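Here is the structure we will look at, set down as structure tokens.
The complex is shown incomplete by one protein chain, all other protein chains being positioned as in the whole.
So, chain A:
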Amino acid sequence: MRKEDTITLVSAEGFEFVIDRKAAVVSNTLKSMLSSSGGFKETEVGEVKLPEISTPVLEKVCEFFYWSLQFSNGIETEFDIEPEMTPDLIMAANFLHT
């Protein structure tokens, strides 16, 4: 359902992940991207292409967004990360300023 408050993140392989805007703005980069006053494409279409982030990494990132929201609401659970994914995850986090 493409409504006003969802964002689509597209991975390097072309997978589309639909998440809430609220979750997306956990990432500062995405936040400023989406609220930038310039007429950038992203804001209009509501879609962000991330060709340097692979699909499994992007999936984990989205999970992280939701986990972060949950955590700040008081529900403290654990967030699992597989060690192999770690460097990629770090690079993605750096990129997304999360």
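Note that a residue touches a chain if its C-beta (ideal position, glycine included) is under 8 Å from a C-beta of that chain, and two chains touch if they have at least 3 such contacts; residues count from 1.
Convention: contacts and distances are computed from a predicted model.
Look at the chain that isn't drawn here: its UniProt entry, checked against "Small ribosomal subunit protein uS9m", "Sorting nexin-4", "Cullin family profile domain-containing protein" or "Heavy metal-associated isoprenylated plant protein 26-like", names it "Cullin family profile domain-containing protein".
Along chain A, the points of touch with the absent chain fall at residues 28-29, 32-33, 36-44, 48-52, 87-88, 95, 97.
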